[in-house]
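Of the protein chains in this complex, all but one are displayed in their positions.
== chain A ==
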Amino acid sequence: MYTQALNTAEADDRHVEDAARAAQFQARIDAEERIEPNDWMPAAYRKTLTRQISQHAHSEIVGMLPEGNWITRAPSLRRKAALLAKVQDECGHGLYLYAAAETLGTSREELVDAMLAGKAKYSSIFNYPTLTWADIGTIGWLVDGAAIMNQIPLCRCSYGPYARAMIRVCKEESFHQRQGYEIMLTLCRGSTEQKAMAQDALNRWWWPVLMMFGPPDATSQHSDTSTKWKIKRFSNDELRQKFVDATVPQAQYLGLAIPDPGMTQDADGHWRYSEIDWAEFKQVLAGNGPCNRDRMAARRKAHEDGAWVREAAAAYAAKRQHRQTAQAAE
């Protein structure tokens, strides 16, 4: 249950964590039990999950921006309705995730404020621009495809509220990937210019999408404890390889070339990709990607422009409450 979120964090964290409780906690994890909000948990588990779930939520919210850019310019009413529904879903996913994060004891308002202040990160992928309609197809096909690859194992994450939120998200995400692939298929079966547009979008998105799985296993700073706590079920490189293996045949069907001339298929059938440019990834994470400043400015403006709505709704609720209390007193 999501309810008692806000009453546990501080009291628990102030205790010195004794080894017996920690061992008991790990035993529950090892037995595949789900951890629920009011259960005892190590402070580091709470902190890791708050960071991961809130960043996931921020990514859903910021993720509405690159696609929202094309709603008014979708090529048909059918495409427009689908894109609008997809962007609404991303908003819903952000809200499920904020609710799950809040059960760990930090309010949504604090989490959102941390993101607006630049203190919390969101997925690097949303700092790339959507230059043509083919980018919308590519995002659905690849960005949502990579997200599904990441999120399916999270449905079995040890933290109950996160796992339950991910089940809902994954059910809805499948539509996103299919609508993206359909856009790509339509473009690839269209004119030479349309097919070139699809290839150009794939060229620009391929490497940033591979970076979505995070740094290589050898350098990933969060993996060890996350694996021990069953927050993470597969390593970054394992998920990346699964994604590449699933995607190459889909690209072949479209007749598009993966922009990696060094890619080869090994004896086991795995597609081995070339070295990823991790310097670019670090730059984007550091705030120097093509759209970082735009995205943050858009989020801050939306938050500020919405302030009067929050204030008016709170004032109206307070007025009604006051009136009810006054009537009850009469």
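What we mean here is this: a residue touches a chain if its C-beta (ideal position, glycine included) is under 8 Å from a C-beta of that chain, and two chains touch if they have at least 3 such contacts; residues count from 1.
In this text, contacts and distances are computed from a predicted model.
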item	value
Per UniProt record, name of the chain withheld from view ["1,2-phenylacetyl-CoA epoxidase subunit B", "Sarcosine oxidase subunit beta", "ROK family transcriptional regulator" or "ABC-type polar-amino-acid transporter"]	"1,2-phenylacetyl-CoA epoxidase subunit B"
Contacting the left-out chain in the complete assembly, out of A:V112, A:I136, A:L154 or A:C188	A:V112
Residue touching the undisplayed chain, where the options are A:F25, A:Y45, A:W70 or A:Y96	A:Y96
Contacts of chain A with the absent chain, listed as residue ranges	1-6, 36, 38-40, 85, 88-89, 92, 95-96, 99, 102, 107-110, 112-113, 164-165, 168, 172, 303, 310, 313-314, 316-317, 320
